[in-house]
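Of the protein chains in this complex, all but one are displayed in their positions.
Showing subunit A:
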Amino acid sequence: MALTPDDIGRLQHLARLELQPAESERMLTQINGFFSIVEAMRAVDTSGLEPLAHPVAAIDDVQLRLREDTVSETNQREANQRSAPAVERGLFLVPKVIE
C-alpha cells in the first residue's frame, strides 16, 4: 500500500494542516517509508483478541472512572483566558463564521 499525493491532500484537510508543496512531497515519501514497516503488523492473526486500551487491563479489570457531576471549580475565566490569542469583554474572539 502506498499513499498518493491526493491522499496527502485529503489528510491535510482532515488534520487541519496547511502544508507547503515541498513539505507535502517530503511528507508523502516519509509516510510511505513508515508504512513499509507497518505491513508486518497487518499480517498478524488477531482473531478473537480484545484490543488493549488500558495496559493494566492485561492483568486486571480496569474501570475508567467518571467523577461526580457536581461543580468542583470556581470561576477562573480570567486565568483561563490569560493565554488566549484574542479576547474581548471576557469572550474568546474567532473569525466570523456566519455571514
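Following the convention adopted for this analysis, a residue touches a chain if its C-beta (ideal position, glycine included) is under 8 Å from a C-beta of that chain, and two chains touch if they have at least 3 such contacts; residues count from 1.
To be clear about the criterion, contacts and distances are computed from a predicted model.
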Of the listed "Autoinducer 2 import system permease protein LsrD", "Glutamyl-tRNA(Gln) amidotransferase subunit A", "Acetolactate synthase" or "Aspartate carbamoyltransferase", the name UniProt assigns to the chain that isn't shown is "Glutamyl-tRNA(Gln) amidotransferase subunit A"
Sole residue of A:A2, A:I37 or A:V71 that reaches the chain not shown, by the stated touch rule | A:I37
At which residues does subunit A meet the chain that is not included here?
-> 3, 7-8, 11-12, 14-19, 23, 27, 30-31, 33-34, 37-38, 40-42, 44, 46, 49-56, 58-60, 62, 64-67, 72, 76, 79-86, 92, 94-95, 97
